[in-house]
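Remarks on the structure that follows.
Apart from one protein chain that is not included, each protein chain of the complex appears where it belongs.
Letters A, B and C name the chains as they come in the text, with residue numbers starting at 1 for each one.
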Amino acid sequence: MDFISDNAAGVHPAVLAAVVQAAPAVTQGYDADAWSNRLDAAFSELFDTPTRAFAVPSGTAANALALAAAVPPFGGIWCHAAAHIEVDEAGAVPFFTGGASLILVDAPHGKLTVDALDAAAARRRADVHQVQPAVLSITQATEAGTVYTPDEVSALADCAHARALAVHMDGARFANAVAHLGCHPADIANRAGVDLLSFGCIKNGGMSAEALLVFNPALAASLPVRRKRAGMMPSKGRFAAAQLLAMLENGVWLQNARAANAGAQLLARAASTRLLHPPQANELFLHLTPAERALLREQGFHFYDWEQDGPDAARLVVRWDQSPAAIAALADALGRLA
Amino acid sequence: MDFISDNAAGVHPAVLAAVVQAAPAVTQGYDADAWSNRLDAAFSELFDTPTRAFAVPSGTAANALALAAAVPPFGGIWCHAAAHIEVDEAGAVPFFTGGASLILVDAPHGKLTVDALDAAAARRRADVHQVQPAVLSITQATEAGTVYTPDEVSALADCAHARALAVHMDGARFANAVAHLGCHPADIANRAGVDLLSFGCIKNGGMSAEALLVFNPALAASLPVRRKRAGMMPSKGRFAAAQLLAMLENGVWLQNARAANAGAQLLARAASTRLLHPPQANELFLHLTPAERALLREQGFHFYDWEQDGPDAARLVVRWDQSPAAIAALADALGRLA
Amino acid sequence: MDFISDNAAGVHPAVLAAVVQAAPAVTQGYDADAWSNRLDAAFSELFDTPTRAFAVPSGTAANALALAAAVPPFGGIWCHAAAHIEVDEAGAVPFFTGGASLILVDAPHGKLTVDALDAAAARRRADVHQVQPAVLSITQATEAGTVYTPDEVSALADCAHARALAVHMDGARFANAVAHLGCHPADIANRAGVDLLSFGCIKNGGMSAEALLVFNPALAASLPVRRKRAGMMPSKGRFAAAQLLAMLENGVWLQNARAANAGAQLLARAASTRLLHPPQANELFLHLTPAERALLREQGFHFYDWEQDGPDAARLVVRWDQSPAAIAALADALGRLA
Partner (left out) sequence: MDFISDNAAGVHPAVLAAVVQAAPAVTQGYDADAWSNRLDAAFSELFDTPTRAFAVPSGTAANALALAAAVPPFGGIWCHAAAHIEVDEAGAVPFFTGGASLILVDAPHGKLTVDALDAAAARRRADVHQVQPAVLSITQATEAGTVYTPDEVSALADCAHARALAVHMDGARFANAVAHLGCHPADIANRAGVDLLSFGCIKNGGMSAEALLVFNPALAASLPVRRKRAGMMPSKGRFAAAQLLAMLENGVWLQNARAANAGAQLLARAASTRLLHPPQANELFLHLTPAERALLREQGFHFYDWEQDGPDAARLVVRWDQSPAAIAALADALGRLA
C-alpha cells in the first residue's frame, strides 16, 4: 500500500482514451494539429480570461520556462526556502534563465507572507552589486501540504507587483488547492494577480504532459521559441495536447483532486495529534518516531521519512486513485499507534 | 495525400498498446519503474555492446543533451552546414551546452567527408583565441536523404578521434539508414566509432519519446543530472520507456523504416530524372518547377517547396504508414509530368 | 621591426600621465569617482548626441557586452564570416548572450552589403524552429583593412532597422576609419544608425581600457548590471576612465590613427601590385610568396602569414607609434622584391 508519491499514480481513463484517439496519422506535425489548436481556448474558458497554454513534459519544465520568461539572466526569484524549484529541480531555474538566482525566504508551514517578503526586501540594497528580484514564485498547494487562500495570494501578488515583480505559481498540486478551497480556479490564479501558472496534471491522473499557463500576454511572447529551444516542442504535439484537454473535460482534474484530498482528510482525522502542518491538500506530514514508522512499514505501508521536518517526521501522500481500502487500513493503523 | 513530413505519421499499434498497458498505478515514480529499468538492456542487446539509454521528449532534446555531454561550454561542434542542429533546432545546442559553437562544414549531398574536415581543421589555429572543436556531429540518414556507409562513418569517426573529438550521430532517421544499408545497426554506430547516438523513434511510428544512446561510458556520467535539470526526467517515466521498448520488440523500428524507404523508392523510380540527391532513405528531393508543383497540388498531393535546393526544388517524405494507394497515385502523377 | 600587431604598441604619453594623476586615494570606489563621472559627457560631446559610455577591459568584452544587451539568448547576430567576434574571440558572444547564435554572411573585402543581408534573410524562415536575427554587427575598419563609407553604414543600418534589428559596430579600429574618411565620427556611428559602438583605444595608444558606447538609451539599461556581473566593474574605476578621457582630449585618438594610416599608405604605395584588399586603414594584406616572406624576415621584418587569404598572403600592421625609419625600410624592401 503505497503512500510514497502521487508521481506513481495511474492514468485516468479519459486521458488514456484521448491518447488512443490521437494515434492515427494527421495532416500537420508539431503544434499545428487540431488538439494543440484548442489548448488556449480550453484554458481560457476554465480561467475565464484569455490564456496562453503550452504543453510541457514535466513540472520542472513548466516552472523553469515560466521563470525564464519573467526574469532576466542577471535577476532574482523570490521563493520559499523549501520551494521545489530550490530543493528538487536540480538547478533547472539557473539553467533555463541563463543564470538567475533564487532568493530564499523562509516562513512557517511552507507559506510565504507579505511580512517575510518585506523583510527580505529590506535586507537588499537596490544597487548594481546585488541581484535584484524580478519575479515572485509561490507554490500552491505548498510543499508543506498547506493552501494559500485567495486573499493570501492577492496580498502576495500585490506586494510583488508593487515592486514591479511578476508572479509565478508552481501549481503542481493546484487542483488540490482548488478542491480544498472550493473556489473558482481563477480566484487563486489570474483574479488574484498570478501572471504565470504551472498547472499540474501528471500527479493528478495525467500521463506525460503538464500545462504552462500565461495570463499576462507580454510574458508569453518568448515562450514558443524558448520551449522549442529547450527541446520541448514535440513533433507529434497532439499527444500532449490531447492529455491536457481530457483532464479539463468533465472536470476530471477537479474530481481527481477531490478524491485525493478526501483520502488525506480521513488519514488526518486518524492522526490528528501528530500533524506537523495543517493538512489542506493530499499530503500529510506527521510526527512519527522511527519505531512507529517501522511498525507501519511492517504492516505494508510505504512512505518517505521527511528529514527536513526533523528525525521524527514522515510524509504520506494520497493519490487520486488510492484505494479506499488502503486508506482505511492506514487510518486504522495510525489510530492504533497511540 | 500528405508527403509533407514523417512528423505527421501515426503511432504503431505496438507502441500504443504498450502505453495502455503502462497506465495503472505503479510502485515507483520517475525512472525507477520496471519499464525504465529495462531500457539499457534492450538497447545493449540491439547494439551488441553495453549501452546507456535515456528517454527524451524530442530529437532536439536528444541531440542537444548528447552534445552537452561531449563539449565544454567554450568548445566547438563540427557539423554539416545543413545539419538539423544548425538549421532547425532554434539554438538548442548553445543553450544546452552553455555556449558552445557550431562550426559549419559544407560538402555535397549532405554528407561530410574526411577531406572537408581536414580542410576545416587547417583553417583554424590551435590557440586560445579560436573556438576548438570537441565533437563531430553527423546526421544519418542525412538532411539530403542520403546515407553514410559503415566505412564512411568509420573514416569520419577515425578522423575525429585522431583529433580527440567525440562522435555524435543525429539518427532522427537512423532506422531508415539501417534499412537502406541492410547492415547491423552497430555497423554504423558503435562499431564504426560513434560515441553518442540520437536514436529516432517518433517519426518512425513512435509517439512522444526518443532515445539518447551512449556507447562511451565516460560520456554518460553527467547525463542523468543534465536530463533532470533540463526538465526531461518524467515523473511517470514508464510511458516514455514503454514506447521505446515497444519499438524494439519484434523489430518494429526496422520494419517501419523499410516500409517508408520502399515507398520512397517507388517514387524515385517514377521521378528518376528529377532527383537532386541519391534517394537512400524516405525523403526525396526533386527538381520540380513551380508549375509542376502546382499541378501536383491540384491533384491533392501535399509537400514542401525546398528553397535551399533552389527555386525549382521540392521535398517529398514517405511515412512508415503511408498508404500504398497514395504512393502509387503520386508515382503515377510524377510519371505523367514529363 | 615589428609589423605584427597594433596590440604590441606603446601607450601614448597623455594616457600614461592621466593614469599617474589618478594614483592617489580618492573618496569613492567603483565608478563613483570624478573621472568615471565625466565619461558620458566626454563621449556625448565627441559624438554630438547623448551617449552612455562604459569602460571595459578588452575589445572582446565591449563586443560581447554590447551584443548581450541587444539580442535575447535565443536570438541571432548577423555578422561577416570573417568578423572578429566569430573568428578570434573564443566564443565570447555565446557566453555573454547566454547562447545567441552568430549567423555568418560572406562578402568581398570584409564588407557586408545590403544584397548579402537580403540574401541571408531570404534563406531563413520566420518560424520558431530557426534562430531569428536580432542584431547586425559590422566591423569598422573591417578585418580586411577596408572602411565602410557613411552611406554604406547607413544603408546597412536601414536594412537592419527595417527588420527590427539593432546595429552594433565593432570599432576596434574605428579611429582608423574616421582618419581615412576624414568625416565626423558621428557620420559613421550614431548619425548613420549605429546603436552600439565598441570604440577601440588600446591598439591606438591606450593601455588597458576600451569604451563601449550606447547611442540608443533603451539598449543601455541592462549594461551596468551586465558589466558588474561579468567582473568588469573595476573597484578603482578611475584608472580606466582616466585612460579613455586622455584619449579624447586634444584629439589623441584621431592623431594616433592618422599616423598609423599614413604609414600604411607608404607601404601600400611600395607594394601596389600586391594588394589583396584596398588599403584604407592601418592593415595591409599582401600577395607574398613564402620565398618573399622569408626574404623580408631575413631583413628583420616581422609580420603574420595570413592563411585565410591563401598560401601566398601576409598581413602587415602599422602601429600609431611605428618609427618612420622602420616604415621606410619596409617600403624599400617591398619595392625591391619585384
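Definition applied: a contact is a pair of C-beta atoms (placed from the backbone, for glycine too) under 8 Å apart; a residue touches a chain by one contact, two chains touch by 3 or more.
Here the structure is a predicted model, which means the values were calculated and not measured.
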item	value
Contact with the hidden chain (one of C:Met232, C:Leu296 or C:Leu316)	C:Met232
Touching residue (missing chain; options C:Val26, C:Ala107 or C:Ala120)	C:Val26
Option touching the unshown chain, where A:Gly10, A:Gly99, A:Gly200 or A:Gly263 are the choices	A:Gly99
Touching residue (missing chain; options C:Leu39, C:Ala100 or C:Met207)	C:Met207
On subunit A, residues whose C-beta touches the chain left out of the figure	73-76, 87-91, 94-95, 98-102, 104, 122-123, 128-131, 307-308
Where the unshown chain meets subunit B, residue by residue	72-74, 98-99, 128-129, 132, 222, 224-226, 228-229, 233
Missing-chain contacts mapped onto subunit C	2, 4-5, 7-11, 16, 19-20, 23-30, 56-62, 64-65, 89-92, 95-96, 202-203, 207-208, 225, 228-236, 239-240, 302, 319, 321
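Here, only the chains that are shown with their structure count from here on.
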item	value
Farthest chain (mean CA position) relative to subunit C	A
Euclidean distance of C-alpha centroids - subunit B vs subunit C, Å	41
CA centroid of subunit A to CA centroid of subunit B, Å	34
Centroid spacing, where centroids are CA-atom means, of subunit A and subunit C in whole angstrom	50
Multi-chain contact sites of subunit C, meaning residues that touch two or more partners	73-74, 98-99, 128-129
